[in-house]
Every structure is written in structure tokens, then in C-alpha cells.
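Structure first, commentary second.
All protein chains but one are shown in place.
So that you can tell them apart, the chains are marked A and B in the order they are listed, and the count of residues begins at 1 in each.
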Amino acid sequence: MKTPVIEFVDFTFQYHAQSRPTLHKINLTINEGEKVLIVGPSGSGKSTLAHCMNGLIPFFYTGEMSGSMKIKGKELKDQSIAGLSDTVGTVLQDPDGQFVGLTVAEDMVFKLENDAVPQAEMSDRLAAAARRVDIERYLESSPHALSGGQKQKTTLGGVLVNDVGILLFDEPLASLDPYTGNRTIELIDRIHQETGKTVVIIEHRLEEVLHRSVDRIIVVRDGQVAADLTAADLLSSNILVETGIREPLYLTALKYAGCSITPEMHPEHVDTIRLGSCIPRLQEWYKSLDNSPEQPDYPAVLELRDISFGYEKNKPILHQISLRIGQGEIVCIAGRNGAGKSTISKLICGFYRPSAGTILLNGRDIRSDSIKERADRIGFVMQNPNHMLSKTLIYDEVALGLKLRGVPEEVIRERVHEVLKVCGLYAFRSWPVSALSYGQKKRVTIASILVLSPEIIILDEPTAGQDYRHYNEMMEFLVTLNRQGITIVLITHDMHLMLEYAQRTIVLSEGIKIADDSPVRILSNSEVVEAAHLKMTSVHDLALRAGVDQPEEFVSRFIAYDRGIRGQ
Amino acid sequence: MAQTQHNQLSIKTIVAIGIGAALFVILGRFGSIPSGIPDTNIETTYALLALFALLYGPYAGLLIGLIGHTLKDAIFYGSPWFSWVIASGLVGLIIGLIAGRIKIHEGEFGAKEIIKFNLAQVIANIVAWFLVAPALDILIYAEPVNKVFAQGLVAGISNIVTVAVIGTLLAIAYSKTRTRRGSLTHEA
């Protein structure tokens, strides 16, 4: 008989500030030792559900509760956050917010220090946890010297020093590159197997989590449990599509080829799915599609020649980088953390000056142009919209750049309204910025750059932290801008984004350009994929398994077909 | 929405002190803007201190002033100037005591609150810069009386003006970010 450790019975929760419940009549049981994945689009209530499991609700975020929610048989409302922290260990999605220690070691023992555990015992438990998450070599490192993956390992280690029974991961993949994401999923799986702890993962990136198997998947939609199934059953159903969760790409490809997915095929993983009669179908479908079109040659709008740079002397970040961005192109710049991706955009915008090399805009050296002058031609959208938003009202925010350039008021109004319409924000124009969702804020920052009519827009991780629907909306929006003639440069490690939207990807590794090619070819080159911490797409694997002669071409045709369908 | 209680030393107050002190350091070093009067800068860090005292209460105000100023002096200038460190702490404390009960988290910051906030900051700056800082300078460093009072006067007036303008505008802007979604409708 399985012992339930988390039990929701007719559980309803409403935040004090909200007009309707975020969770509505939730019935859900999670048993000891299970590994459960909870998926749902943003705003579905999945994070709220997680907050109930660790006590942030109702003790940190207040609201009205009804029904019952028990952890290890004890009612939630009779417990405290500190008390629950001995039972449930949480790994939050923002590693910088959770990493409070000055070094890895201090952060990992934080919970033990708070429990007043003696120093000697602390050291032993630290050593064991550090070994388990494989961070032993970095114990004395400060958070600023660590990669996203190492910070996450630290956070996980900080949970494991304490013998909790339940591990809760709140969007563990949100800030990781695909390669590190895979390693994280493997690490979670290993710990689950070694310790037998109950594992709950909240994520919307389904395909990445399914890299290792889970016992059950719970789909949350509009504050309710829409499904509670095994992975095989869920993937064979239509629920994901209805809910707005991206299904694994290889399944989309199989469906396009006319195969229906059944639990018996074991569709959880591309390497183990039973393809059987699907193989000829895939091949037929492949042949029925047109060749992917050759990329046209774009005239250069922005060119970097032999650019070198370092923030400190003798510590170069970029070595003689040369690259070319074509007029009207969508180009991705990829590479792992610290490869120099963001630095390049800062040099282009003039925030820093290269120590050697030239930057040409339409063939003209822009060395002597100020930051402001460059901004008239090249817009830069930061990853975090909150770093760019300085006005209370949306209209004022978008108008700011024009006002500062002394444009007459009537012209400003006309331009701003026009841009707000393009960005789908016109109806919100007199709203305060603070009332917008994250994705909408991001749009406001793009609008505030767009209003200056730049020729090029550089976006740093434009889709980070957004679910499938918002990802789609954002990217289709950028494509509309691109069709109007704006060149778009994306700094990203999102492979879907690269494959689906970019004509070209430039890969940096340790300050050197190591590849400059079509995304499909880049993602088929295992050396480059590894150096940039990317991952091959599962469609490529599917093509290999189906014995398609040119897997790259298969991926290209699939992407083109998929874009056609989704663009409708 | 998070709880908005700031009882003495809740975790949120502790974190606000830490982050507030870090902000004090960064703005104290990089956030001065030339005022137009020679050798007098607009120290935006005091606008921040006033705002955080308003947001997180007297304890936070006091400790952000003390810790922030000590760290700023220590990290960038090698040695803290204690008389002014204590004065900064006092500014935060007094503003927090008088204005800390304004419900700015609920978007409440109208004419009445603006007056109260400014009354608080004027009192705080007068006590800190016209009285306490010069008195400590004389007591600790035996500096000439007229010099330290002249310095205190300049610092006090410039901080009063800074908080009155920048602090008030920041507080108004902050309170506006706290309006509720329910009141909003789309426009055609």
C-alpha cells in the first residue's frame, strides 16, 4: 500500500489581491517515493500549487483557503514554513534569489546554520551533499564565479544537507541552457533513484523533463487538474495541445506524418518509441514536402571586423570576432554562459569600446558615434524588461525616447499610437506598466525601442521564462516586424527559437566564433552543439531512426511545415 | 500578493536592510549628480534611504543608513567616517518613525502623505546634519566649530532638497505601481 505524502481534497485558494480563486477544487494525491511532473501554461496555477506544498501559501502569500491540504498527514494550515522546511525541500527557479550565501559552502549549509547545527556536524553533512550533487570543487567559489547550472546544483545541495522527504523543483529549467537542462534532469533522476525521496517537478518544458522518465504527469489548467496520467497516456491524448503545452517535437512530426500516437508505442522518449508502421509514413511524408528553399543573400547592414575586447587588461573576453548581419535577416547569436554573447551586443551599442577592430553600419565606421546616436539605428532590448521600464504609464514609457530627442508632441502621439498598434498594446495605452504581465512588459520595452525606428533590433533572450503560447506570440510578432524590413539579432540558447525563426546562427565559444551557418546544420554538428551547450533536436533523432537519408533536410522541411500550420 | 507587515525584524525587513544597504553603497558611489553649485552633489542615495525608511520602517531605515554608509566608506575610501555614518542612520530612523505608517504598499500616497513624508525628512535631516553630525565631529575629531556647522548646513540643505524632489517623486511613482488591476478597462 502506498503512503500518500501530499493530499489535496477539494482544495480552493484565492489570493487576497485577486477577484477569483487561483486554485479551484483541487483533488490530488502524491505518494511517497513517487516522481511527479506538474505541467501547465503560465497563469494556470501550477506555481500556486507548488507554493501550497512548501508553505509559502498561506504563510508568505496570504489568501483564502477552503477544503483540505495535508502534507504527511498534517493539515497545511496547522503548520509553519520553518516546520515544513524539514519535510519539503524547495529548489526555486531563480538561482540568484535563492543563493544567499557568500560562497557555495555557506549557501549549502544555510538551513543547518538556521537550525543551529554544530559546526562539526555541518561539515560532514556538507561534504556528503556536495558529493551527491558533484559541486565539491567549487565549495569556496562566490556565486558570481558560477554558471547557472552550478548555482542550481548548490541550491539542490542546500536542500539535500537536510534529510527532507519531499523535493520540490519550481521550474528548474527556466534559466538553463539545453545541455545543462539535460544534466539537471539526469541529476534529479539520479537523486530520486539513490534516495527514494518523493520528487515533484513543476515545469512547462515537457520534452526536456521527459529526458528521464516520470511516474505521472499532472496537467493544470485554469486552476484545476485537467489530467492526471502516465506520460504514455498523456502523450497519446489531445490534452497537451488543448492546454497550450508544447508536446515533444518528434510526436508533432509523427502526427504530421499521419501516425496516431498510442500508449503501446511508448511515446515517452524518441530513442525508445516503437515506430513500426510509422517509418514508411515518415518517409512518405518527407518526400511529399517541398525542398526547403535556399536562403537568399542579404546585403550586409552591420559588420564586425576583428573585434577584440576585455573588461580588464589581460583578460580578453572576445578574440578577433568578425561577423556580418544581413539587411532583413533574423540571426541568432548562441553560446554558453560567458562565451561573450552579451558583450558583443554591448560593443555594438557603444556601451563599451572594443580594444581592437571596427564596427561598420551600412559600410560606415561607427567608432565615433555616441550611445544615443547608435540607438537611433540599432535598438537593444534587455533580457529583463524591468531593467528598461522607468515610467508609470505605458504611453509615457513608449514616448520617452522621442521626447528626449525633441520630437514635436503631435508627431510623438502619432508614432506612439502606431507602434502600440503594431505591438498589440493600443488598448492598454493608458494603463500603468505595473498592471501588465511579464510578456506584455517585454512588448512595451520592444515598443519603446521600435518607436525610434531602428534598422536593427538586438534582443537578449526574448522568450526566456515564457510558456509556449507567449513564446509563439512573441516570435510571430518579431516575424511581423522582420517582414516590415527590420533586421533582428537574437541572443539566445533556445534551440526551438533558432530552428524555427532564424536564418542563420553564429556560435561563440570562449570568445571565439566557432560556427556561422544555418541553424539546422549547426544543430547537427555535434562538436558545435557541445561547445555551445546546445542539444540536437529530437526531430533529427526521429529522422535517423526512420532511416531518412538526409536528417538535416528532414528537420528543415518539418520546421517549414510546422511554421505554416502554426502561422495560420 | 505578499504580506505587508514589517514588524520589527521579520525576514523581509532583514532582507530589505541588506538590499537597501547594498543600494546605498552603489548609489553612494555612482549615483551622485552634479548640482550646479561647485563641490556640492545631489546625493541620490539619500532619496533612496528615505524611500526605504518609508517602505520598510524605522529599523530598516536606521540600519540601512548605518550599514550602507559604513560599507560605502569602507569599500571605496578605506575608512568609515563615523560621525556621518551615525547621522545617516539617524535620518533613516527618524523618517521611518514618522512616515513609516503611511500605507504606500496599498498605493496610498496623496497630498496628505506627501506633506507627512516631507515633514519627516526635513526634521530628520535637520537633526542629523545641523545638530548630530557637527556635534560628533567636534566631539570625536575636535574640528573647528564653524567649519563643521557650515559643512552640516550644506549637507543638510542639499539632502533636504534631494529627498523633497527625488524622494517624493520616487515615492509617488512607487505608489502608482501599486494600483489594482480591477480598475482598468481597455480603450478602443
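Just so we're on the same page, a residue touches a chain if its C-beta (ideal position, glycine included) is under 8 Å from a C-beta of that chain, and two chains touch if they have at least 3 such contacts.
To be clear about the criterion, contacts and distances are computed from a predicted model.
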Field: Protein name, per the UniProt record, of whichever chain is missing from view ("Branched-chain amino acid transport system permease protein", "Energy-coupling factor transporter transmembrane protein EcfT", "Homoserine O-succinyltransferase" or "SpoVR family protein")
entry: "Energy-coupling factor transporter transmembrane protein EcfT"
Touching residue (missing chain; options A:T12, A:S42 or A:S85): A:S85
- request: Can you work out which residue in A:K287, A:H387 or A:R483 touches the chain that's missing from view?
  value: A:H387
Query: Which chain A residues touch the hidden chain?
result: 54-56, 59-60, 80-82, 85-86, 90, 92, 94, 96-98, 100-103, 105-106, 109-119, 122-123, 126, 143-144, 158, 311-312, 346, 349, 351, 371-372, 374-375, 379-380, 382, 384, 386-391, 400-401, 404-405, 448, 452
- request: For chain B, enumerate the residues touching the unshown chain of the complex.
  value: 2, 9, 11-12, 14-23, 25-27, 29-31, 33-36, 42, 44, 47-48, 51, 55, 63, 67-68, 71, 74-80, 82, 140-147, 150-151, 165-166, 169-170, 173-174, 177
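To be clear about the criterion, only the chains that are shown with their structure count from here on.
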Task: Over in the complex, which chain B residues touch chain A? Could you list them?
output: 1-3, 173, 176-182, 184, 186-188
Query: For the complex, which residues does chain A have touching chain B?
result: 15-17, 19, 60-62, 392, 426-435
